[in-house]
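Inspection log for the structure reproduced underneath, given as structure tokens.
All protein chains but one are shown at their positions in the complex.
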Amino acid sequence: MKLLNQTLRYISIATLIIISIWAFIFYFIILREIKNSIDEGLDNYKRQIIYNFQKKSGIETKTSFDEGFYTVEPISKHSAFSIRDTYTDTLLMMQDADDTSPEPEPVRMLTTSFEMDGSYYQMRIINSMVEEDDLVKAMFWYFVWLYLILIAGIIFTNNYALQRLWRPFYRLIQQLTNYNILKSDSFPEVKTRTTEFRDLQNAVRTLLAHNAETFEKQKQFISHASHELQTPLAIAINKLELLLEDENLSNKQTGHIADTIRTIERLSTVNKSLLLLSKIENKQFFDNRPVCINDIILQSVEEFEEFAAYKNVKISIVASDKLMVVMDESLARILVSNLLRNAIFHNIAGGKVFIEIKPDSLSFKNNGLRQALDSQRVFEAFYKDAANTSSTGLGLAILKSVCHLYRFNVNYRFEEELHVFEINF
Amino acid sequence: MKKIILFAMFASSVSFSGIFAQEISQRNVPSVILNKFQQEYPKALDIDWKKEADLYKVDFEIGSRRTDHDVWYNNEGKVVKHKKEIAKRDLPAAVLAKIKADFSGYRISDIKQITEAGKSIYTLELNKLTKEWKMTFDSTGNILDQIAD
Partner (left out) sequence: MKILIIEDEPELSKVISESLAKEHFIIETAVDYNTASEKVFVYDYDCILLDIMLPGGTGIDILNELKKTGKDANIIIISAKDSLEDKLKGLSLGADDYLTKPFHLAELNARVHAVLRRKKLEGKNTLEYGNLTLDIERRQVSINDKTINLNRKEFDILEYFLLNKSRLVTRTALAEHVWGDNIDQADNFDFIYYQIKNLRKKLQESDATITIEAIYGVGYKLKEQ
């Protein structure tokens, strides 16, 4: 559930409770106000009636409300003095304009007593009252409306104000989702004056900066470690080479030493590849200029000519246009030679390599195993098919790394019995 | 502490009115008396009822000048006493003459007419610099009471 909706839910519930309580209290307040108002009216009636009696100097006894809104009856002096002005709610059979027969109607009744010319009278005055259930009903609906209007107002405020307020937050989330430690040059940033979001942004940036630093250190560590390995490897290889030249060695010993050298060679090759990878990832190649891929392919093919001939692999180049790419030339060479070497080495006797150069893409197709490689993992470092143990499995990883550096798109597919590697520049 | 304050308030109220008085609401005033009062003073404002022994005392103001009135009704509904604020020009000529004669140069204030059993007496205050007198006169100008204040 979205934060906005959750806020809305809580506010709705709270509003409902507050309004219900308020409605309850408000009902009694209004009812009292109404009664007070009616009572005041009754008091005024009373004064007017008594005033009129005094003017006319005569009182007609009235015992029912049939003809008017009051009754007057003579009472004893004692009873008269025991009466206090009292207002009561009572029911009276009345017939309104919209009623077909008399109905009990709620009325407010004032009971009083007064003295006139030595006689005492009791008087009752009535005024019609709102029906309480009508009032409750009316008020209920008013409050329902109030509630609905409030909720509508809150929804509107939510969608407008809150949405606005939270916008930096959603932006930050968006940026964080898109953040990539390899690709992103800058940390997520949102423009906001809200303290909390600024704090969040700062916390996120600190965290990312720390991550980036760790990442950087890790890269440097690989780079340093690889460098430090170079000298010991050199010593080992060279010492063994020197030992090989010893005339007194038996063939068996020579063989062992040669195997050891080869093993160290492999170690050295892996190390060199790792160095190259870390150099690419550390962006230590920056001599970017327009490079003609066609020329580099021709040079590379020439370089591998004898080997291709030995492997009985035919290389054909189809160039529909000159392909110019802005990049470091040595990386361009690494890119092409890795693709070509891959296409020749994993080929079959009598197989073919098709190189296709288009204005914005380059593809190498070659024969080889008659089944597709794992296209997800083919570019991973140290991925190699089980049959080939002498490969370091870093060639394609380096290729991928170079493409990554320049944001080229490289992909592998198996198509018509051919392994296809394609780069889109 | 509270008890002491209450006692002090009690004592002051007794000394002020002279007799035991109890504020009552209009609802507790017998309708006969209430109606009589309402008919006599239909324009009364700021009405306060008090019960003093078996008398009902009503304190109210009338008119735009808010002249203060105190009216006492007995339990038969008859007015037994009426005390009201009056202006200097409403004082009987005899009283004014007496003041002019005996208290020349005094300023007159807080004039009240008290009518009881058909007779009126007048209370007022006389001020001159630091001197201050609380005076009571009858309608013929005789001094009934004179207290230095």
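Note that the chains are named A and B in the order they appear, and that numbering of residues resets to 1 at the start of each chain.
Going forward, a residue touches a chain if its C-beta (ideal position, glycine included) is under 8 Å from a C-beta of that chain, and two chains touch if they have at least 3 such contacts.
Everything numeric in this text was worked out from a predicted model, so none of it was measured.
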{"item": "Chains in view that touch the one left out, judged over the entire complex", "value": "A"}
{"item": "Residue touching the undisplayed chain, where the options are A:219, A:341, A:358 or A:413", "value": "A:341"}
{"item": "Candidates A:5, A:269, A:316 or A:424 - the one touching the absent chain", "value": "A:269"}
{"item": "Touch with the omitted chain, as defined above, among A:19, A:94, A:233 or A:292", "value": "A:233"}
{"item": "Chain not shown, touching residues in chain A", "value": "227-228, 230-231, 233-239, 241-242, 244-245, 251, 254-255, 257-258, 261-262, 265-266, 268-269, 272-273, 275-276, 284, 287, 305-307, 310-311, 330, 338, 341, 345, 390-392, 395"}
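Going forward, only the chains that are shown with their structure count from here on.
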{"item": "Centroid distance [mean C-alpha coordinates] between chain B and chain A, Å", "value": "81"}
{"item": "Of chain A, residues touching chain B in the complex", "value": "46-47, 50-51, 54, 80-86, 111-115, 120"}
{"item": "Interfacial residue positions of chain B with respect to chain A in the complex", "value": "26-32, 34-36, 38-39, 42, 75, 77"}
